[in-house]
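As you look at this complex, bear in mind that one protein chain is not there, while each of the others sits in place.
After this line comes chain A, so read on.
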Amino acid sequence: MFDFSVITNNIGLLWDGLLMTLYFTAITILAGLAIGLVIGLIQLSTFRPLVLLGQIYVEFFRNIPLLVTLLWVYYAFPIFAGVNVTKFWAGFIGLSCYVGSFYAEILRAGVQSVDPGQTDAATAIGMSYGQRMRRIILPQAFRKMIPPLAGQSIIQMKNTTLLSMITVPDLLYQASYISSFTYRPMEVYTAVGVIFLIILVPLTFLSRKLEKSGAATK
């Protein structure tokens, strides 16, 4: 029933798609972490307007379906702003802002879960806000944040498949392209699923391991 020769014959296209997927996963996770750090710290400040701004950002990107965000950034935003946005930039911005909102929440929750006594102790020896965060609070918070960060990053890799909707040639885009001329969608999409499994299952195990080693030093 299955004829996997369509895969071996078009392995080059899938390979290109996989590289695109990995590339977008990596750069949007990095940009998302930067956004998450800024928005997370903003939400932890004591200045009300800033906190509100952070909350608006998080709720905005967290509650709009990623597909809508991507389509909007690619098709609608250029018209309103009168600028030309390539599909790569649209994909990068949409995915980064989206995952950044989740990372911000993870960071905020992680920092808030650190015992307030730690802040007291760090403050009492004369540490500034920056020193407290860098030396005392964030190192403890990051350990607690590893499992949710890993989980969100795994979701992020799967979310990159939505890039195919704005014609970025990622793995899924290549798959639909291959099936359009081979008429073998079953084999092609099965292959895509297997590729994701092969990459993400080891990462899940890695994050479990990190979680355990993090818990040990707690």
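Operating definition for what follows: a contact is a pair of C-beta atoms (placed from the backbone, for glycine too) under 8 Å apart; a residue touches a chain by one contact, two chains touch by 3 or more; residues count from 1.
Here, contacts and distances are computed from a predicted model.
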* Asked: What is the protein name, per UniProt, of the chain that does not appear here: "Protocatechuate 3,4-dioxygenase alpha chain", "Phosphoribosylformylglycinamidine synthase subunit PurQ", "ATP-binding protein" or "Sulfur carrier protein ThiS"?
  -> "ATP-binding protein"
* **Among A:I39, A:L70 or A:I136, residue touching the chain not depicted** => A:I136
* **Absent-chain contact - pick from A:M127, A:A150, A:M165 or A:I199** => A:M127
* Structure fact -> chain A residues touching the chain left out here are 115, 117-118, 120-129, 131, 135-136, 139-140, 143, 217-218
